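Just one protein chain is left out here, and the rest sit where they should.
Chain IDs A, B, C and D follow the sequence of writing; residue 1 opens each chain.
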Amino acid sequence: MEAVIKTAFPFMVITAGVVIGFQMVLMIVAYTVLAERKVLGWMQGRVGPNRVGPWGVLQPFADFLKFIFKEDITPDKSTKFVYFLAPLVALTCALMPIVVYPFGPEITSVDWSFLPMGLGEGVKALPLTIARVDVGVLFVLGITSVGVYGIMLAGWSSNSKYSLMGGLRSSAQMISYELAMGASVIGVVLLAGTLDLGGIIRAQQQSTFRWFIVPQFIGFIVFLIAAFAETNRTPFDLPEAETELVAGFHTEYSALKFALFFMAEYVNMFTVSMMCTVLFLGGWYVPGLSHVFEVGSIPYALVSHFAFIGKICAFLFLYIWVRGTLPRFRFDQLMNFGWKFLLPVALANVIVTIIVVFFLNR
Amino acid sequence: MEPSLASYLALSGILFTIGAVGVIFKRNALGMFMCIELMLNAVNLTFVAFSRYYGDTTGQLFVFMVMSVAAAEAAVGLGIIIAFFRNKQSIDVDEASILRN
Amino acid sequence: MDFLNANLLTILILLPIIGAVLTLAHQMFWKQESQLKWLTLGFTTLNFVVSLALFSKSAIAGPSGYFFEKNVPWIKAIGTNYHIGVDGLSFWLVILTTFIMPIAVLSTWHAVEKKRTAFYIFLLLLESAMIGVFVSLDLLVFYLFFEASLVPMFFLIGIWGGDNRIYAAVKFFIFTAFGSLLMLVAIIALFFLYADQTGLGGSFDLIAIMNAMKTGTLVIPPQTGTLLFLAFALAFAIKVPLFPFHTWLPDAHTEAPTAGSVILAAVLLKMGTYGLMRFNFGLFPDQSKEWAWLFIALAIVGIIYGALVAMVQPDVKRLVAYSSVAHMGFVILGMFSFTEAGMQGALYTMLSHGVTTGALFLLVGFIYERRHTREITAFGGLSNPMPIYATIFVITTMASIGLPFLNGFVGEFLIMVGMFQSQVLGITASVNWNVVATMFAGTGVIFAAVYLLWMVQRVFFGKVTVEKNKGLADLSWREIGLMIPLLFLMVYMGVFPKPFLARSESAIKAIQERVMHQAGGTVDHAEAKPPVSGDEHK
Amino acid sequence: MVGTALFFLFAGFAIMCAISMVYHKNPLYSAISLVGVFISLSCIYITLAAPFIAAVQILIYAGAIMVLVVFVIMLLNLDDDTGPNRLKYLYTLGGGLGVVLLAQTFFIFYAVMRAPNVPSDQTLSAGKTLTIGQAMYTEYLLPVEIVGVLLLMAIIGSVMLARRLAQPQLEIVVERESEIRHDEQ
Partner (left out) sequence: MSTLFLTDLLTPEASVSIILPEIVVALAGVIVMLYDSFFPKQRVVSGAIALIGLTVSAVILATMWGGNSPTSGWNGMIAHDNLRLSFSFVFLFVSAMTVLISTVWVDRENVPAGEYHALLLFATFGMMMMSAGNDLVVIFLGLETLSIATYVMAGLRRGDLKSNESAMKYFILGSFASAFLLYGMALIYGATGSTNLTQIADKVANPNFPALLLVGGAMLIVGFGFKIAMAPFHVWTPDVYEGAPTPVTGFMAAGPKAAAFSSFLRIFVLGLPLVAGVQSSVYLHDAWISALAVMAIITILVGNVAAIMQTNVKRMLAYSSIAHAGYALVGFIGAGMAKSTAARDEAIASVAFYMLTYAVTNMGAFAIVTLLAEKNDRRAEFEDYNGIGFKSPVLAFSLSLFMLSLLGLPLTAGFMGKILVFRPALEAANPLVTGLVIVAVIGSAISAYYYLRLIVVMFFRERTSEWRQPKMPLAMTTALVIAILGVLYFGIFADRVIEKFAQSPSGVVVKAEK
């Protein structure tokens, strides 16, 4: 029995981490939706949702209930299996990257020997990350690129013109901007010298500029723009452009399946913001915090963690802000911008970074 | 107990077989192309398995090269398939028969 | 003189090529095709004149007993040398070639209407290839010229031939190419045998290989030897052509233009017999003896078959072509008797056949130019409107039959004598197979008389049956002039064979001795006195 | 134990997906199945201590190549393969090839069966990004350069193939040509 528990313990810890992490993310996402409506409302001189609960704080739950109880319509001539598969793929791929993100610094001050059966033996640190992957950046990029299948499959399987157009646009857009995104990340990777996300944060701590946004400002801008495009947000929301495509790839989706897409989009926003934070804003790292709290202590971890969430929220606010202010691109504009401006800029950035890094390391 | 080298090679061999047979059974060019990709993947698995066995990076580098090549091949191959489709409105290789067999 | 001694053969090979280049240049710059024939005639005649220098008394035999020898490395990587030279055997064939060429050119005076430039270029290239074949002493160089002679002939038949020319040309090419390619393999195999056994590195040099065999440093294993022998023999047998490989010959002859037929009959066929004598006998004496029965049998079948088929031919040219098959059968027979008389006779028949059959084709060509048909039934009683033509034709026919005092007789007689004396076939208590073979061959002579005379009778005698033939013009001076040297040779060779035979004697003897002695044969040939003296004709 | 279980899980999934890819007539199903194969292979790479390759596998195969393929499938709006008007001898050929390759697989399996089992060691440096990166820019610099040329060329090639047609549709011309030829005879 003891042996079984000993074997299972790491898995249990990981499972717990996953549950906690995902729960947190989903909560944040739920309130992002509310925040978006509120903020947009304020920007447009409206109030926004205010009926459900005080200031409308229970609105997400009401929406959720509505989605559950709505009739789930499946188009007659759709390809059923793919039609069901698509939202699952979308949401799964949106959630997957979360496992590699460091939500905060390691907690080293706790002595874990109090755990029964010697489970805490040898455990020195509790990382605030679910899985430490050597190739974190690649993992995130890879999973993100797989996410496009959800949209494409949805577009294809709905057997609807609008959906198909949306799907096609979406995939073209994703492929195009993924390149720029990857290229902009390379600058950071070059500076950090690792693909590990935690490693990148540590590298930022040790660098002269503290945050990579300073040396990699161009990279940051490119990444940000590409991130907007990757998440199909305004001004790159052509795959679901209401005015021309009647919501694009998810035109035919309703009820819970629509909710899954909806959630996937917001989770994507969240993960991309997280990526941006980790790469350019030092992740959970707050300059000067180590002077206030002891590194490795619980307060230090907590403050760092909330700083991380705060940075992410700032990005999420940026998303909403942009949505409230900018119009949508035309498709050819979008393509031209991606290929003829963003990618060259990103590549130039990479080359300059290579040269600079080379001379710095000499 | 860990899976042995032989089991990885067997998996790779089976995947390769499926791919190769698929290339012959498939009727449309895209299907064939996908089968070829499967074959390449099977080979990659062989490389990685041996790389692990020898504790050697060579095999993985080879795999990396193969992947780059596969990407290039995909770009060109899909271009060719689209060009064919434009003229023929089909990518069924059975209908590719202007050139006598 | 040294220069000439060293380079005469090269000059002979190169002169026609220069002529061809000039012809091309002439065509490109003056564009007057009518003058080309003069140019070509000039070059072929010049070549003939130069070739007469071969008679020069001052010629010194080279290190390997060949005259006018030249041996320079050509492609070192495969160990082949540009090695050329003549002996008594090839000497006459070279002369025959250079002699026939101007006549062939003259015969085309009015016959070739279209694309003359190309025609003359091919003729000249053909000449140089043919000379190359007879003088090369390196196996690879020999092969090279052997094949190279194919192409011009292929074009000559294919472009300027009769109605069925494409079929004939392709058949001609593929038959000969097939045989010679196998010979190529054999040549390369010999190269390695030489390299393996002597340890000197490979060589294609005929003389070197023969010397190595003589000294025993190179011993060809019997089975390999047989294979190689057969490969060589097949190539030459097709070229000769020996029954049953003869089927390309009637087609090629019939369809070729007159000049082509003349060259084909006079020279190209001799390449086969020459090759057999030079290479098969020289390189594989044992195998030659061992397989002589086959060749003799095929030769006899060829003689009789050729004669019988010739008898029923409705076409004069085809008839002459089949008579060639029969004559070449005689040559093979003589060669494989391995007696000096037989082999001398074979060489002599080669020469006389060149002259006689060449003349016959010319004559057929004359009438074809006039009537555009060669059907025997289309003629009859031609001696009335064309007496000179008829006379010449009859004389030539007689020479072909082998009437005494004409050239055909000497060769055939020597062959018969040689075969009669020969011991190459088995002699059992009851039957001397050599004598039997001689007797069968003798029937061939009779058949020849039958079909040729019958043809002459149908064409020239009796009443003129076809209206058109009544007004036929007799031979022009050009045509007569063209025939005169041939007629002269027919008579001269029939009456004075001695100078011819004397020249070739030593070479033939060498070959014969090589076959008989290398093989360790028991026959002592000192006794088999060749009746070469020629006194009997005086 | 866990490793074996994972291996068989992923291997089984990969083989199932591969078979489904070949089996399905609809190219899109095939594509989805193939993505399944890629992902399970990626997981197997992780168990083989090759995280970099695993990530790149997802990134390139699943994320780039197959997205392109699916894109093309959607663009061309392909239908199912219909009807068995296939050259019959190909079935025999394919079956034969399959049998030969399977036999070969068994042969390989048999040959390698006695190879010593390398213990699971996730700290092995061979698969680490750093090791691969270092090798790539020292020992394997030349192949990387060649890959650069290769990719450049592929870009040129695919752009050229996909660029809008400057020439007129020639098929009709060809047909007219053959008619003329027919008339001449």
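Simple rule for what comes next: a residue touches a chain if its C-beta (ideal position, glycine included) is under 8 Å from a C-beta of that chain, and two chains touch if they have at least 3 such contacts.
Because the structure is a prediction, the values reported are computed rather than measured.
Which listed residue, C:54, C:144 or C:328, touches the chain dropped from view?
Hidden-chain contact among the options goes to C:144.
Looking at the whole complex, which of C:19, C:88, C:158 or C:444 touches the chain that is not displayed?
Here the residue in touch with the unshown chain is C:158.
Where does chain B touch the missing chain, residue by residue?
9, 16, 19-20, 23, 29, 32-33, 36, 39-40, 42-43, 46-47, 49-50, 53-54, 56, 58-59, 61-62, 65-66, 69, 72-73, 76-77, 79-81, 83-84, 86-88, 91, 93, 96-101
Where does chain D touch the missing chain, residue by residue?
Output for chain D: 104, 107-108, 110-112, 115, 138-143, 146-147, 149-150, 152-154, 156-161, 163, 165-171, 173-174, 177, 181, 184.
Need a quick check: the contact residues on chain C for the chain that isn't drawn.
Answer for chain C: residues 74-78, 114-115, 118, 140, 143-148, 150-151, 154-155, 158-159, 165-166, 169-170, 173-174, 177-178, 181-182, 184-185, 188-189, 191-192, 195-196 touch the chain left out.
Definition applied: only the chains that are shown with their structure count from here on.
If you average the CA atoms of chain B and of chain D, how far apart do the two points sit, in angstrom?
Once rounded, the distance between the two centres reads 3 Å.
Just curious, how far off is chain B from chain A if you go by their C-alpha centres, in Å?
Measuring from centre to centre gives 32 Å for this pair.
Give me the residue numbers in chain C that touch at least two other chains, ranges are fine.
none
Got the chain D residues that touch at least 2 other chains?
In chain D, residues 52, 56, 64, 68, 73, 75 touch at least two other chains, as defined above.
Go through the chains and record each pair that touches.
A-D, B-D
Given the complex with chain A, which residues does chain D contribute to the contact?
28-29, 32, 35, 39, 51-52, 54-56, 58-59, 62-64, 67-68, 70-71, 73-75, 77, 128-130
Enumerate the contact residues on chain D facing chain B in the complex.
Residues 1, 3-4, 7-8, 11, 14-15, 18-19, 21-22, 27, 30-31, 34, 37-38, 41, 44-45, 47-50, 52-53, 56-57, 60-61, 64-66, 68-69, 72-73, 75-76, 78, 81, 85-87, 90-91, 93-95, 97-98, 101-102, 104-105, 108-109, 112-113, 115, 117-120, 124, 126-127, 131-132, 135-136, 140, 143, 147, 150-151, 153-155, 157-158, 161-162, 165, 169, 171.
Quick one: which bits of chain B touch chain D in the complex? Just the residue numbers, please.
By the definition above, chain B touches chain D via 1-11, 13-22, 24-28, 30-31, 33-35, 37-38, 41, 44-45, 48-49, 51-53, 55-58, 60-61, 63-65, 67-76, 78-83, 85-87, 91-92, 94.
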